[in-house]
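Only one protein chain is missing from this complex, and each of the others stays in its spot.
Right, subunit A next:
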Amino acid sequence: METDPQHPHPQGMETHLITLKINGKQHSTNIRPWVSLLDCLRDHLDLTGTKKGCDHGQCGACTVICDGKRILSCLSLAVMKDGAEITTVEGIATKNGLHPLQQAFIDHDAFQCGYCTPGQLCSALGLLSEGRASSREEVKELMSGNLCRCGANVGIIDAIMQVKDGGSDE
């Protein structure tokens, strides 16, 4: 088979053993370098809470927290994150129950279909720990990478503001 540098052929593509610490648990998996972190989570580790909405970094549904920062898991290859510590929506709740932000999302009806919700939650947790946003306007601006097609925007921002002002950022 001829080789074409523009189109890497999977025949020569080796798998790599990577380890990810996800939601406090070590996961080791053999993975090819062309698998995104998003597809690794969803298809290889059955952590389907993290959503695929565009696969292009345009919608925010795939947001996870990686080494303390919110990132778009569709724009990262899993092999780049070997050794990283990742929090997905499945890991937000505490032993005692839902995280205050999760409860605030329910209380404020901050979702309808629920598909963008994991990304909104992870992004909001990232935002709260960044400590950059002080006003409602700033929260809106810094959450604007996460699209919601159901139009639950008001509820989402209300929920984040409640947790932010209540100081329940754990």
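In this section, contacts are C-beta pairs under 8 Å (C-beta built on N, C-alpha and C of every residue); 3 or more make two chains touch, one makes a residue touch a chain; residues count from 1.
Assume contacts and distances are computed from a predicted model.
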Among "Heme exporter protein B", "Transport permease protein", "Uptake hydrogenase large subunit" or "Xanthine dehydrogenase, molybdenum binding subunit apoprotein", UniProt's protein name for the complex chain that is not shown is "Xanthine dehydrogenase, molybdenum binding subunit apoprotein"
Residue among A:Asp67, A:Asp82 or A:Asp109 touching the omitted chain = A:Asp109
List the residues of subunit A that touch the chain left out of this view.
-> 1, 7, 9-11, 32, 34-35, 39, 42-43, 46-56, 58-59, 61, 88-90, 92-93, 98, 102, 105-107, 109, 111-118, 121, 137, 139-141, 143-157
